[in-house]
Every structure is written in C-alpha cells, then in structure tokens.
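In what follows, a structure is listed as structure tokens, so that the remarks can point back to it.
Shown here: the complex without one of its protein chains, the others still in place.
Right, chain A next:
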Amino acid sequence: MEKIIIKNGNNFHQFVTDKALSIGRGFDNDIISNDPHIGNKQLSISSNPEKPGSWLITVNDQTNPVLINKRPVSSPSFVAYSGDDIVVGRSHFTLYSPDHAVAPTRAFTFTNWLHSHKLKPLLSIGLVALVFALSVVFDALASFTEINWKALISNNIFAIILITVWAACWSLVGKLQRQHHHFFSHLFFAAGVLGLSLLWESLNEYVIYFSPSYFINEFLPWLMAIVCLGLAIAFSLNLSSNTSRFLMKGMLTSFAIIGVFFIIAVFDKQEFSNNPEFVVTLKPPFAPKSSTVAAKEHVSSYQQLFEKLESLATQ
C-alpha cells in the first residue's frame, strides 16, 4: 500500500493505492478536472519500481504540452519526485509523498496582542484617534491665521473614513479567503501607516530644508507614497491571505500603482510655465550655518544658472 498526496490549487487529495491513478476530465478518473485544456484521461500516475519514492507519469493526450517544474516534457512518460509541480492545460498538480518535509511553522508576524479579542478593538480605535489628533494638530501648525478647529476636524474626518473603508474592504477579502475578517487588525495597521505618512511628511520638509535640492523635493514625496502604500497593502495581504513574501508583494504592487500615477504626472506636467519652480521650504530652527555663503557667492552662482539656461536652449 502506497500513499500519495496530490495538490490541485488549494485542495489536497490523498490516495492509498497500489493501482495507477488517473487525472482527466472523464468522470472515471481519480482526480476529475473541469479544465477544458486537458484530455479526457490526461495523465496516469503509478509507482516507479525502479526508483522507490518516485512516480512514473504517463501522458495520454498530446494536444497541449505538459510541463514539469516549468520545463516541457518531450517523451510520453517521465519520472516525478515528491514536490514536483506538473502543469497540464491551465491546471497545476503537485505530487507529495507522506514524508515530504514541510516548511517550518510561520510565527505570527505581529505580536500576539493583536490576536487578543479584548484588546484589538480598543487598540485599533485608540490608534485611529491618536492619528486623527496628530493630523489635526499638524494642520493647525501649518496655518498662520486664527485656527478654525471645526473646519480642521471636518477636513481630517475624510482620512479616517478612508482608512475605515480600506479596512472594511480588506476584511471582506479576508472573510472570503480565510473565513476571518480581522477588521480591527486592518484598521490598526491602516491607521499606523497613515500616522507614519504624517510623520514622514513633516520630516521630509526638514530634509528638504537642509538640502534645498529640487530633485529631493520632487523625489521624496513619491518615495513616501510607495513605502506607505506598500506597507498598507503588505499588512492587509498578510491578514487577508496565506500569501508568503507579503512585504515584497505589497511593495511591488505599490510601486506599480504609484508608478502609474508618476507617469501620468510626468506626462501631465506642462511643457512651459510662467511660474518659477523651486524649493520654497522654510523651517525653524535656523539656517544650517555650515552651508551659509556670502551674498556675493550667491550672485556668483548665477553663472551656473546661465549655463543651465544655455543648455536648455540647445536641447
């Protein structure tokens, strides 16, 4: 009696048999597929007496190519080992022997307190309130006329609604994918990312102030958008699915989304403007003394300005 486990999509099929197993669209197969690109009796899987622990796969239908570990199979039969991935038509089948090693248990990425049902709502709502307060205070500091708290609060409510909707959408995804919504966890991380973006935005202005480079001024906000959106997607992916490498996937998705906006912004940028564009940032504390120059040196720097204009003209 030999045991074989066949994974098809997210489903695992376990067989204990001495007979050959069959995969195909026919209803007399051991694994019945509804993929129209595979044959009626596409594959037969039997024990390989020559190499114990491996299987002999016979291809019964040559209409579409069969791939093993992403490489096409040229002969009508081939040997497969535990963990090998077979693609036929648009279906994937992975074969496992019972003693196939599994990956170590993945620990919760975040501490267990987030999984405490009592703390979760309290922590999430607390963080949302904190971020909201931070946002209102930052806006108040940015104004130089009498502060209209009512207007500031109503303006910032939108951000809170946005993260709540974000959390609700991902909860729905989680409920469908993993049968658990994790709404408060989503809310907690979305609020955290919003708080991070607020702090980063303030920090950016100081970075720009100390290094008044137009390139940095242009580049930093885009980088901030990629990182913050990437983190938000990564956390949500982690909570809503079993996907591995969620941080990388989140960042790549964010890079693609922000990249589209960046390209739109580049194409949307006016070819000609009567308004000079430069870094206007002025922040206390005072001017960085190390980079302060005499007034004459500033006037001398016009020469570079004229050279830049000259090179613009030749472009």
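Convention: a residue touches a chain if its C-beta (ideal position, glycine included) is under 8 Å from a C-beta of that chain, and two chains touch if they have at least 3 such contacts; residues count from 1.
Note that in this section contacts and distances are computed from a predicted model.
**Student:** Considering only the chain that is not displayed, what protein name does its UniProt record carry among "Extracellular solute-binding protein", "Anti-sigma factor RsiW", "Serine protease" or "Antagonist protein RsbS"?
**Tutor:** Cross-referencing UniProt, the chain left out corresponds to "Serine protease".
**Student:** What does the interface between chain A and the hidden chain look like in terms of residue numbers?
**Tutor:** Within chain A, the residues that touch the unshown chain are 141-146, 212, 214, 271-284, 286-289, 291-299, 301-302, 304-306, 308-310, 312-313.
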